[in-house]
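The other protein chains are all here in position, but one chain of the complex has been omitted.
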Amino acid sequence: MSENVWIAGGGVICGIGQNLAQCLDAFEKMQPGMGTMRHLHSVHAQTFPVVEVKADNNELAQRAGLPAHLSRTALLSMIAAKEAWDSTGLGDIAQYRAGFVSANTVGGMDKTEHFFEAFVEDNSKGRLREVVHHECGSITELVADAMGIRHHVSTISTACSSGANALMYGARMISNGLLDVVIAGGTDALTRFTLNGFNTLMILDQQKCRPFDDTRTGLNLGEGAGYVVLVADRLAEKIKPWCRLSGFANANDAYHQTASSPDGTGNYLAMQGALQMSGLQPADIGYINLHGTGTQNNDSSEGLAIVRLFEKDYPPVSSTKSFTGHTLGASGGIEAVLSACALKEGIIYPNAQFATQMKELPFSPVTAFSRGHALQHVMSNSFGFGGNCSSLVFSKQ
Amino acid sequence: MKPQAYIQGTGAVSAQDSNVFPGTIREYESIRLPVADPDYKQWIDIKQIRRMGRVIKMGVAASHISLQHAGITMPDAIIMGTAYGCLADTGVFLNKLVTQKEDMLTPTAFIQSTHNTVGGQIALLLGCHAYNNTFVHGAFSLENALQDSLLFLLEQPSRKVLAGAVDEITDYSHAILSRFGLYKSAPVKNTALLQSRTAGTVAGEGAAFFVLAKEKDVQSQAELTGLEMLYKPRSAQETAMRLEQFLQRHGLQAQDIDLLITGRNGDVKEDAYYETIESGSFAGKPVAAFKHLCGEYPTAAAFAMWMATGMLRDQQVPSAAMFKGAAPAAVKRILIWNHQHTTHHSFILLSAC
Partner (left out) sequence: MEKLMADLKAQIIQQLNLQEVKPEDIGDDQPLFKEGLGLDSIDALELIVLLQQHHNIRVANPEDGPNIFYSVRTMAEYITEQKKNA
């Protein structure tokens, strides 16, 4: 029954690149993607930098092969899902029992918030076309239909850990033989709803975010999508998989609705659970892709949980959100692709904007891009609102 | 090992009064069946209730009832589904965002608007650090939560999972969904809904939770024997075939089902789809319904599962639920078949313990 789950490929689009190769290039050249918003229209445009995908909806629609009036969240999703599938070399997806497990946090909100301008004045106004795909699940179906996936569709929304949970659910279905292939990850476009929401929490940095830096004052929001393709042993034998999803765990911090517990209880439990499932010791982990949002509270909790779990064996760590911004529902998916790719290529990603050591931590993030590492196991962390904490472990064999 | 589980406890908040249902049925004449709000303060501390939207209270209440019913205080996983999430708080924040032009917004509505708020609040109130997941996929939200639960129990058979679903109606959502032509053009008696033979249905809302376990014990109320989702079948024939294959995988045929519960909602077109298949494979079988009791919403199948678990436990089928044929005197197997707009079908097979 319980089979190994392999990463057969991956795809990503975000503010530093419109495919995986472009993203790797941006890391290598130390080019974070923060800038003034051009595609999102907000009164806060001059106040908060964001990490936008550098293309308007028409360009994205053309690449996605979808109509341009659809939610940007669906367009981003389609582009990354297609890249992920094409990277596997598994041929026509119609020959498999295929599933699409996608995560997002606000569905078609970019369209809904526009609809609302007319609707709040008069509830018979506003174009219904703008809310027909408001639900999170509807975004997933637009992409599944365009990809020709019909055996399984599902959508997960657990705030910032959504994408990682999509991989877990996909992995469960693969290892139990319910499906042959699953495209799993997440997507989210920037919206005024989320930008203003994070602003009410006063955790948006007006400068480029500085994850794991003592002077950090908040996060930058980003957008994008990232997916991996999960397969079982039988299909993995036919191709050269990137790596194996060897462990995963999801735990709840149960401390506060938005804040992390000071000692990172949920973070610790998620990392510990994922290690346990993979049968590894902390010292086996060669690199951690941090959740690392750049808020005071998040980074301190995550850091202290790492101290507790890894004691003295601190692996190299970095937050790729220092380049991509926090892409919310997409982040777990994007960082899963980056982590799996790190293992495949022997890459360790840099943490940009780091200058000052955090007082409470005995370790600091890696600040330079490097290749040639013989990585065997990589961990990816995704922690979010509602106490939802998830960790994934990828292994070479 | 098969992905199946025992239902150890159930709890629901719906348009019906859970304490007296099915003995007494609440009647409405409306196109909207609102939840009969219980006094939520019996489960939630006054200090915590002040920030909670109704959908959160509904979820917390139903989950607490199910835990109590199962005789446990702490689940080993919380897995839930919601199609719409926290609509009221989303609406509040959107309204202010637009009318106040992105100025002077407050955090509470935003925090409460995220789809995992209900699952997170249940965990927070219980102090539960265990696995926690929220599925947000329309009429597959409950079903995916159940499937994740069954797979979780395969990995960890000694655990107990709190699984369920919740959805709410708000004035905004009702206005928008009405414009899509989902509801009847005039108020209708819910007890006569399924005989209306006109277009549209009535809106509903509710929460239902279940405690699931792999091991059978004295507490077990019913067995969740099987579950399947069918996305956009190409024809009614394909649906009929998939339904047949689903039953076959559990060693059954249509005639082995003692009671079929369909998701009939009073919309003449959508109900015809059930009729087509029913009159073939399920000819002569008693058929029950539930949306005249709870209204139509994407996670309404949770209400059906709650009702069906009660039928199997008490070996009693309420006549108010019957649509076709007489209520069977004894029930061993119940099949719930629900569809939304003929594109999203789910089959939930339950058995007596």
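Every chain is named by a letter (A and B) in the order it is written, and numbering of its residues begins at 1.
In this section, a residue touches a chain if its C-beta (ideal position, glycine included) is under 8 Å from a C-beta of that chain, and two chains touch if they have at least 3 such contacts.
Please read these numbers as outputs of a predicted model, since none were measured by experiment.
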I'm checking contacts with the chain that's been left out. Which of A:I239, A:A259 or A:M277 qualifies?
A:A259
Omitted-chain contact residue, chosen from B:R26, B:R51 or B:K285
B:R51
For chain B, enumerate the residues touching the unshown chain of the complex.
46-47, 49-51, 104-108, 111
What chain A residues would touch the chain not displayed?
200-202, 256-259
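Following the convention adopted for this analysis, only the chains that are shown with their structure count from here on.
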How about chain A: which of its residues touch chain B in the complex?
1, 42-44, 105, 107, 112-113, 116-117, 119-120, 123-124, 128, 131-132, 135-138, 140, 144-145, 150-159, 165, 169, 172-173, 176, 192-193, 196-197, 199-201, 249-258, 265-266, 269, 384-388
Residue ranges of chain B touching chain A (in the complex, touch as defined)
1, 3, 78, 83-85, 93-95, 97-99, 101-103, 105-107, 110-117, 119-121, 123-124, 126-138, 140-141, 144, 147-148, 151-152, 154-155, 172, 175-176, 179-180, 229, 231-232
